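Excluded from the complex is one protein chain; the other protein chains are retained at their positions.
By written order: A, B and C. Residues from 1 in each chain.
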Amino acid sequence: MNPRLLRGLLPPLSLAALLIAIFWLQPRTMSYFGLNLLLNLAVPIALAAIAQMFILCVNELDLSIGGFVSLVACITATWLHDTPLLGIAALAGLIAAYAALGALIHLRNLPSIVVTLGMSFVWLGLAVLVLPTPGGKAPEYIRALMTLKPPFIPFPIIAAVVIAIVVHIVLMRSAYGAVLRGAGGNPRSLERAGWSILKIKMTMFALAGFFGVLSGMALVGLTTSADANIALRYTLLSIAGVILGGGEFVGGRVSPIGAVIGAVTLALAGSFLSFLRLNPDWQIGAQGAILIIVLALRVLISRSEVRS
Amino acid sequence: MTALLRKPWLWAWLGALAVWLATATFTHGRGSAEVLSAALTFGAFFVIVALGQMFVITLGPGNVDLSIPACMTLAGTVAMKTMDGAASMIPLGLVLALAIGAGVGVINYALIRLLRIPPIIATLSSSFIFQSAAIWWNRGLRVKPPEALADFTTAKLAGVPVIAIAVVLMAVAGHVLLTRTIYGRGVVAIGQNMRAAHLAGVRVERIRAATYIMCATLAGLCGYLLSAFSGGAALNMGEEYLLSSIAVVVIGGTSVAGGFANVPGLWGAALFMFLLVTMLNTFGAGAGVRLVLTGLIIIGVIVAASGGKRGT
Amino acid sequence: MSGTSPIVVLDGVEKSFGAVRALTGVTLELRRGECLGLVGHNGAGKSTLMNVLSGNLSPDAGRITVDGADITGRLTPQNAVAHGVRCVYQELSLCPNLTVAENARISHPSIAGVGWRRAARELISGMLDQIFPGHGISTDHLVGDLSIARRQMVEIARAFAVTRAEAKVVILDEPTSSLDGVAAKKLLAYVRRYVDAGGTCVLISHLLGEIFDTSDRIAVMRDGGVVALDRAKAFDRNSLVAAMGSVAERAPGQARGGAAIRETASIVVQARPRIPETLSLAAHKGEVVGLAGLSGQGQTELLVQVFDHAAGAQVSGEVALVAGDRQTDGIFPLWSIAENISIGSLRRFLKGPFLDHVAARAFAEEWRKRIGIRTPDVGQPILSLSGGNQQKALFARALGSPAEIIVMDDPMRGVDVGTKQEVYGMIRDEAAKGRTFLWYTTEMDELTNCDHVYVFREGGIVADLPRAEMTEERVLHASFRADA
Partner (left out) sequence: DTSDKRIALSNNYAGNSWRQAMLRSWEKVTGQAVADGVVAAADAFTTAENQVTEQAAQIQNLILQGYDAIVINAASPEGLNGAVAEACGAGVVVVSFDGIVTEPCAWRIAVDFKQMGKDEVLYLADQLPEGGNLLEIRGLAGVFVDDEISAGIHEGVAETGKFEIVGSVHGNWAQDVAQKAVAGILPSLPDDIVGVVTQGGDGYGAAQAFNATNRDMPIIVMGNRHDELTWWKEQKDANGYETMSVSIAPGVSTLAFWVAQQILDGAEVPKDLTVPFLRIDQDNLEENLANTEAGGVANVEYTLEDAQAVIAGAK
């Protein structure tokens, strides 16, 4: 079998295995209601993973996406709810800020890890300023969207598929998408062909900001209200999601479908553990263990592929 | 002069100096010396872990140890519980803490090497396990350190914290290790190009293993000293060392892309990070403003430090 | 046939990098329907000149006119492409994470919109078929999965491809350095067809045979300036080499008669490629063993196997390697020249547990002189060296190391003629002192320096030729399948 294809099949296979294990442990999850509960919180994570993927694609790393999503959640639950115009302007401003961040990193040739580390404080600080105590209220339409009950297929599944396909088309299939990815593979080559790396970086960061905004809005739609610390964990989750989905830290090798699958896998891993009912002392450790196991499987398979 | 301006560690030290002066101006000079002494003490803990983190980060893109907090906690709790306040057990406690650190390093490296898990994810995952182990070991009970050990960590010599002196010596050793040994050259070579390093005869895997083990061992040491200093190990005692250890390394002028490191910057950045929080506390800024300013100032230092470089 | 109307005029172009004056006022014109051969020693300024022309470097002084338009101040990569100037760079510039077709789209912005994939596929595969018939490259392969030779082919095809943007001037900077002889011939034949149809081509190469066979005119650069420029027919090998300022070329190197060594010296390397049906390779102490064949037939893998002392290779003694693909296998880009050289023999600078930097620097300086690396100061960054000089630093690293066995992975890529002769001499001297060399090369001439030659095909060894029996014909014969 084509090794690239096999590598590409790994993330969906591990997701399937995890799902089967969950169904076996807790048959109740195998229903419309069960899948909905099991998967709905994976939607904002998937969106955050997509955001991270855009950044990783141009060889940068975003350590601030969690703080950013938190800030978006706070703004969504306050300004967007109370004064929609101000809210929309603020969110658009955030996307522009992300693009500016990309420009800054590129023009000054800064290490993105540190810049975004600094930005994580900034976003969190702004979130605390916007919403000093937890609260706020999700706008009705977002709440309605996130709790949609379409016939037959639970909403989170539809959402995940749509996100994956749309981003796949934009990044992997479109003509400009090839250019965007090329900037991760060999920026010099792009420059020599006359493309502006600055514009590409800004585009990618703006896309990341856009999906970060979507993630925050989706999250508030599920939690109904916000909290300045609500999504800090998304930073590491999003990175882990992209990697689990077959992405790499450098070289512009990423996969939107993989990233969505990786994010869903991570979300399910937590559920799987709680269905196991472990001793509380080891519940935290088990989350580490499951991450290791999923990634180790990936390696075992790709090793056997090398051998064959 | 221009040679000095090009030193990568310069900006961290300038930043530290600037925030210290700003604080001193605000308080009309009151307590500036004490602030400095406190900065030396707390900076020392940062430098211990940052030293290990620096070697890891220098190994190249993607190399980072996120298990430092959990390792500190585990080493601290086990050592404190074993010593149980008895002065005679101090050496055993130290050996135990270092051994736990080394063990953590071995596990991290095994995950990275044998299971080919990217370091960032491998150390994150393993840290959950170490955290669980720490909880399981003594369930968050806070055991007091032996009196003599606590005294050592808080002692001062002519107004300078003893621990800071010790860590300055450690940093010097780290500098020599980085610049004057085959190991150090190897780390820097691997960080630039792992395949080329291998083909130039660098013992790549041995060095990577040694680096992860050293980093975790230093984290173990820091956990031991910190729990002695703060009156016992707490399960959350390492939390803020996760991002700080990275920030200190990078603000100190080490390249996150690997292949370039420097030790003097670690001290500058550690002092800077402590003095920055102190300054904002002194100004009486609210939490939100404080966070925003912390972030902006970190970015400011990085932008300033990159002043020499042109965009590519 | 060759035209006379100039399409590009360079007038007094200067460029300095700090203290290094890479171009000292170059005046040169490129004409329609001709191939200009550009030769010169390593660091003469050939790549720099072409980088100026393709808009990647802005000149410090001088004027550049393309098609009658003075574009001196406005020469960006984008603008150069718009004026039909294309370049195949010495250090390849494809995106390894994209497919062949996607890479084609990168340099052809007009391929866009619905159906762009098919357009890109057709464009690049059509061009590959024209230049390298039987290339065996699928347009949906990731470039990173291709061998370096195939990547080179893709890059060349991409440069010649015509969409809405024309390819009026194509610059080829050492295009054959990673190609085997067969592919190189195909390329050069295509270049002739292209210029005969009215195109303009600049061919930079250290293989003078190629230059003579392909160019209409030849320009010789030395130390940043053009020192000779005439019709190709006006030069012969000796006059060209003399113009380049290299030591006059010696007769092709001769090995010391391999048979004698084989009888007396002990075997130090015995290796077998990791495929079922193959001969195995043996190298005796003091022997220079050549690895021949088309490029990418498993030679590099075997060398790495020997270097790693891996399964299938019995190696007695330390091994040092000279990388050919210097970007990915060789240099440490953040280090100085001295650091790049001394990394190969750190142990010898140990004073107690610590390294003596002064000694390391002196060692590097000594090798700079011995091997003639063109730099005022070994403390300079390695990237400030021209490609060929970087390669010399890698030689210095390996030859300076204490290793008994030296494996060389097509190490002369981009090394100029004069230096090559010196290095050949050095290799023979070292072999005489008892060092053993395994030498993979794609250049037939170099095999004459070997005591014994193994020919590779499809990952295995298919022929085992002592020096006495080695002829170009036999090597070529073994390189191709009988039925091919």
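Simple rule for what comes next: contacts are C-beta pairs under 8 Å (C-beta built on N, C-alpha and C of every residue); 3 or more make two chains touch, one makes a residue touch a chain.
None of the values given here were measured: they were computed from a predicted structure.
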{"item": "Chains shown that the absent chain touches, full complex", "value": "A, B"}
{"item": "Residue touching the undisplayed chain, where the options are B:L21, B:V95, B:L114 or B:L141", "value": "B:L141"}
{"item": "Identified contact with the non-displayed chain, of A:S64, A:T203, A:S225 or A:S255", "value": "A:S225"}
{"item": "Of B:M237, B:V250 or B:I302, the residue in touch with the unshown chain", "value": "B:M237"}
{"item": "Interface with the unshown chain - residue positions in subunit A", "value": "26, 28-29, 34, 37-38, 40-41, 44-45, 124, 127-128, 132-136, 219, 222-234, 267, 270-271, 274-275, 277, 280, 283-284, 287-288"}
{"item": "Contact footprint on subunit B, counting only the chain that is left out", "value": "23, 26-27, 30-35, 38-39, 41-42, 128, 131, 135, 138-144, 154, 226, 229-232, 234-237, 239-240, 274-275, 277-278, 281-282, 284, 287-288, 291"}
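The rule is simple: only the chains that are shown with their structure count from here on.
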{"item": "Geometric centre distance via CA averages, subunit B-subunit A, whole Å", "value": "29"}
{"item": "Per-residue multi-chain contacts in subunit C, two or more chains", "value": "none"}
{"item": "In the complex with subunit C, residue positions of subunit B that touch it", "value": "176, 180-182, 185, 188-189, 192-193, 195-197, 199-202, 255, 259-260"}
{"item": "Sites on subunit B touched by subunit A in the complex", "value": "61-62, 111, 115-118, 120-122, 124-133, 135-136, 139, 243, 246-247, 250-251, 255-257, 286-299, 302-303, 306, 309-312"}
{"item": "Complex contact set, residues of subunit C against subunit A", "value": "54, 56, 76-79, 81-82, 87, 89, 93-98, 102-103, 105-107, 109, 111-113, 116-117, 142, 144-145"}
